[in-house]
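Shown here: the complex without one of its protein chains, the others still in place.
On to chain A.
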């Protein structure tokens, strides 16, 4: 950062500002003092919901025995979620939870995707509220199905007392397990997604700001190569970011499936 600042400030007057958290703060559409949620993230989220519903309708509204066009793509998505996310953890219960996991994966993915869609350019999931509410739902389902299938005591014991350890280890292991499973889990679940999207977006913004600053605002012979590097890195990181967006959506749904699997099928 300091090298960039030096490069930027040395020839001309314009100060280089690295983008930061202000990227994720948006004024309410209702103006000063309006509801804080009524802003760009909510607009993009609504658009994402609309796109999801339209694509899902196009794919699955009247499914044919022999898939054609959009249905084929939709089925690919469905089979991916079923075989890679639901079945490994849920087994025979997979079909029952597919509506939830399928919606969850694609909801998170499209919210992530807004980070690289031109004009939108904001991963909605980088706003803590979105991952938080999803993680909360998963957490509530985890508790509900855990207590329902294993009973309150059994669920607590299965989750906090891992079998096969020497007795004295439990003095440490059980509180740690309890903390990680029942207290930290929803938090880490949400923060993992939010943090990845936030960091990725800052990185992308940084490279594009570098490119803009050194090629447009402060075009100098010394700065120009840095600007070109910025362009190249923006392109490379956009591709990388698309991969991360998919991966994080996958990880989020994967963990949700794993938690539900733990709740439904206690380890023996």
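In this section, a contact is a pair of C-beta atoms (placed from the backbone, for glycine too) under 8 Å apart; a residue touches a chain by one contact, two chains touch by 3 or more; residues count from 1.
Heads up, the rule we're going with is that contacts and distances are computed from a predicted model.
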| item | value |
| --- | --- |
| Listed names "ABC-2 type transport system permease protein", "NADH-quinone oxidoreductase subunit H", "ABC transporter ATP-binding protein" or "ATP synthase subunit b", matching UniProt entry of the absent chain | "ATP synthase subunit b" |
| Selected from A:65, A:171 or A:267 as touching the chain missing from the view | A:65 |
| Hidden-chain contact residue, picked from the options A:89, A:107 or A:142 | A:107 |
| Per the touch definition above, residue among A:128, A:156, A:203 or A:242 touching the missing chain | A:128 |
| Hidden-chain contact residue, picked from the options A:116, A:159 or A:205 | A:205 |
| In chain A, positions touching the absent partner | 14-27, 35-38, 41-42, 45-46, 48-49, 52-53, 56-57, 59-65, 74-75, 78-79, 95, 98-100, 102-104, 106-107, 126-130, 132-134, 137, 191, 194, 198, 205, 208-209, 212-213, 217 |
